[in-house]
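What you see is the complex with one protein chain gone and the rest in place.
Every chain is named by a letter (A, B and C) in the order it is written, and numbering of its residues begins at 1.
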Amino acid sequence: MKAVQVVGYDQNPRLADVPEPDITGPYDVIVRIGGAGVCRTDLHILEGQWAEKSGVALPYTIGHENAGWVHAVGSAVTNVAEGDKVIVHPLITCGLCRACRAGDDVHCAASQFPGIDTAGGYAEYLKTSARSVVKLDDALEPADVAALADAGLTAYHAAAKAARRLRPGDRCVVIGAGGLGHIGIQVLKALTAAELIVVDRNPDAVKLAESIGADHGVVADGGQVAAVRDLTGGAGAETVLDFVGEGGATRDGVAMLRRAGDYHVVGYGENIDVPTIDVISAEINFIGNLVGSYTDLCELMVLAAQDRVRLHTVRYPLEKFQDALDDLTAGRIRGRAILVP
Amino acid sequence: MKAVQVVGYDQNPRLADVPEPDITGPYDVIVRIGGAGVCRTDLHILEGQWAEKSGVALPYTIGHENAGWVHAVGSAVTNVAEGDKVIVHPLITCGLCRACRAGDDVHCAASQFPGIDTAGGYAEYLKTSARSVVKLDDALEPADVAALADAGLTAYHAAAKAARRLRPGDRCVVIGAGGLGHIGIQVLKALTAAELIVVDRNPDAVKLAESIGADHGVVADGGQVAAVRDLTGGAGAETVLDFVGEGGATRDGVAMLRRAGDYHVVGYGENIDVPTIDVISAEINFIGNLVGSYTDLCELMVLAAQDRVRLHTVRYPLEKFQDALDDLTAGRIRGRAILVP
Amino acid sequence: MKAVQVVGYDQNPRLADVPEPDITGPYDVIVRIGGAGVCRTDLHILEGQWAEKSGVALPYTIGHENAGWVHAVGSAVTNVAEGDKVIVHPLITCGLCRACRAGDDVHCAASQFPGIDTAGGYAEYLKTSARSVVKLDDALEPADVAALADAGLTAYHAAAKAARRLRPGDRCVVIGAGGLGHIGIQVLKALTAAELIVVDRNPDAVKLAESIGADHGVVADGGQVAAVRDLTGGAGAETVLDFVGEGGATRDGVAMLRRAGDYHVVGYGENIDVPTIDVISAEINFIGNLVGSYTDLCELMVLAAQDRVRLHTVRYPLEKFQDALDDLTAGRIRGRAILVP
Partner (left out) sequence: MKAVQVVGYDQNPRLADVPEPDITGPYDVIVRIGGAGVCRTDLHILEGQWAEKSGVALPYTIGHENAGWVHAVGSAVTNVAEGDKVIVHPLITCGLCRACRAGDDVHCAASQFPGIDTAGGYAEYLKTSARSVVKLDDALEPADVAALADAGLTAYHAAAKAARRLRPGDRCVVIGAGGLGHIGIQVLKALTAAELIVVDRNPDAVKLAESIGADHGVVADGGQVAAVRDLTGGAGAETVLDFVGEGGATRDGVAMLRRAGDYHVVGYGENIDVPTIDVISAEINFIGNLVGSYTDLCELMVLAAQDRVRLHTVRYPLEKFQDALDDLTAGRIRGRAILVP
């Protein structure tokens, strides 16, 4: 089958002809790819940033945001059957460790991450597990939702966790209205009645945010902290969701937070660097957020099927992977690029 | 009446004769002091560290850990009567703001803090509010519990919050087995079945911790992170309670934390300085902790009456305040010094 | 001032001239009534059903759903000022008992209930407490929201409690789309993404429910249990909110409930009569719901100001109270009758 492989770092990936994956374990599921999201992490992989961490041997196939149709299943698989339309949770988890048994499979003690440390979905077929496939509603198509498998799932996880604490009358600041923030805003609108204040450097992103439900948009041009404090009666917001995590976002974000508030860290890059005296005297919390669980992905697919979460996508044939990567690098993609085999 | 007053910064306080406080508002309560805790914060006040923050005018009476007997009450007070034995919550709160109405009175939008920004308890009488007095069980004496009013209450608040998440089989690291940590350990033993690992630089404090319930004691001599990881099967602890917050405690503490773990900040001094990539990839949380609420103080008094929380105290007559302050400065006090008028 | 008073049971109330209430306590607030809801409970009072329970002495003024403008305040009131537009929480609570301190003021150990056990709001002025008044947004008018003070608040409380557990993909059955159910549906739409199935005997009520957000309407004509089981894949709904509680509603409602589901009791009349073997083998819960807290009322007013919760009202001059009561008795009122002095 055709697959796009990393053949060396700091060089372009290559389209190769590789053997189709086959069923070897009882819980294996082979998915015929309907769409594979092109993510900034793929660029980082190609630059070698993940080489040491993943320990993956080259060449290997990238692509960690996948959806398609079930092509074959192992002997013990009961939750999907050949032909089912599915989205693929990014992790293959063991199902037996303490975290998995508690429903917190993201912290599985023995997980694999196709596209990062084993063969991914820039290909015609992907091997995953029964524990990783979520059946899609008839209303959804694989290529439309593939990019929700990782980026969207992370945004859902953080927004849904934040929503558990937000009451009517509370304010929630969303820092960053790009790929993840844009999903986060839609999720917050679906799950809470809190007032949403969206902050972004890009005036167009702010406008987009307002069009999908932000109650207030703030262009981050230096006055963003003052603007948020004005919008919150001087007290700051009960919750900040930071989808940026660099360029001073955390310093600003903490300054936008109310006493006893929650600061959700999602984006990353810089350090959180805050005096413990400020943490205790305002009694604020910093909440880490990784990708969502299998259950989170099921819930996100419900919101997608209800048309409450939408994602703009641009499709490329699998063979045009280099165009997609180049367009992403150059900032030419609105929404997400999807490779379709 | 007699009162110990700050008359200038960087100089000793002075015993003065001042008017007794009287009832002016409907919810006022005058407490005849049975014991006032001598706290490190009092030393900081005398050094002027709080001068700007509190904005208090000199001279004024210090002392923010108070217990005694109700001496007089305002017209609307129904929860205590003259002669009742009480401990005094450190804050006077409004009862009407959003935080107060939600039971989170520590974040009251209009609170006063006797001993910090208004007259405190190094005196014969203290003026406080009906909202701040908790009746004591017959088994408890004011001078024995006074120091639980602030230091103990902070430790209770953090330990009880941590306990809500701790399950049998979880491990909880307590950094610092001094005044607060020592209360925290007793509270954790009362409220959870989690395994307690106590870390302190002082071998005597570690021994004391083991005698009051720590399952493991670790002397922080440079190998403490490795020791905790060994005790947790290499994975780290589900929860860290940091009662130190300086001298590298936060760096070490984060290294002791398990994936998806909670880091409770109680002690302060240094900065939390941690890469956002570490916060999100391990999905850890930093939880701020201020002093406890009125409800927390009620619960702590239950544990004290059940003899599950004990505090070693050394009593000084009010007139000997300077001895108490000097002994505290010199590290000569085991447990807490209490002034008794 | 003019006031409508109960002068005897099983006879019509009478318009009387009574003294205006005046400020006697520090937290007293006198409200000039802008609207007083006419509630089925008022009919029950007039029939004498509450006589023994409330122990109220006749004559007295009824009316427990009140909103208006602050007319005078006691010496210690800081949260409202003369002229403020307010809605009145139905209870006067002490603020000092354990329940009040925990934010659970509905379970206050020493509350009063104006309109039930002391003078209510079918009058020009009402005496209440600083702890009972919620300032209204500029967008809201007293006569429009008065009926949210009790009936609406009960529905909000139950729906918001249910919403805390509802996830996308869950189903929530609402039994009864009348006065309370109709508010409950709007609240559930604002706070959750759960699928709403509304069951009512009245086809018009079902249609109304669908127009305000119900995903499925079921006319209770005998086949309602089967209909709900069909709509839930045979498994039943994660949550049932029962605003009826009589005429077999609880028997049907339990049959609509999924394993591990929550049955919220709001309406009342009949007994819950269910074998303990069924409770444990399906591991279901019955959750009682009384009126909401002060904090709940603040949150409901946020939803009202956002126009997410609307109530249809019919206004009557205060003098026409008998028309309003007669129209309510005869079933001639769509929405709620409001007396306007």
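One rule holds in what follows: a residue touches a chain if its C-beta (ideal position, glycine included) is under 8 Å from a C-beta of that chain, and two chains touch if they have at least 3 such contacts.
Every value quoted in this text rests on a predicted model; they were computed, and no experiment measured them.
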* Asked: Pick from C:5, C:128, C:192 or C:250: which residue touches the chain that isn't shown?
  -> C:250
* **Listed residues C:20, C:210 or C:270, member touching the removed chain** => C:270
* Decide which residue listed in B:38, B:86, B:148 or B:191 touches the omitted chain of the complex. => B:191
* **Interface residues of chain C (partner: the chain not displayed)** => 99, 104, 106-107, 245-246, 250, 259-260, 265-277, 279-290
* Asked: What chain A residues would touch the chain not displayed?
  -> 25-27, 75-76, 78-79, 94-98, 101-105, 110, 130-131, 293-295, 298
* For chain B, enumerate the residues touching the unshown chain of the complex. => 164, 167-169, 190-193, 298-300, 302-303, 306, 308
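We take it that only the chains that are shown with their structure count from here on.
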* Structure fact -> Chains joined by the largest number of C-beta pairs are A-B
* Asked: In whole angstrom, what separates the CA-based centres of chain A and chain C?
  -> 42
* Asked: Which residues of chain C are in contact with two or more other chains?
  -> 298
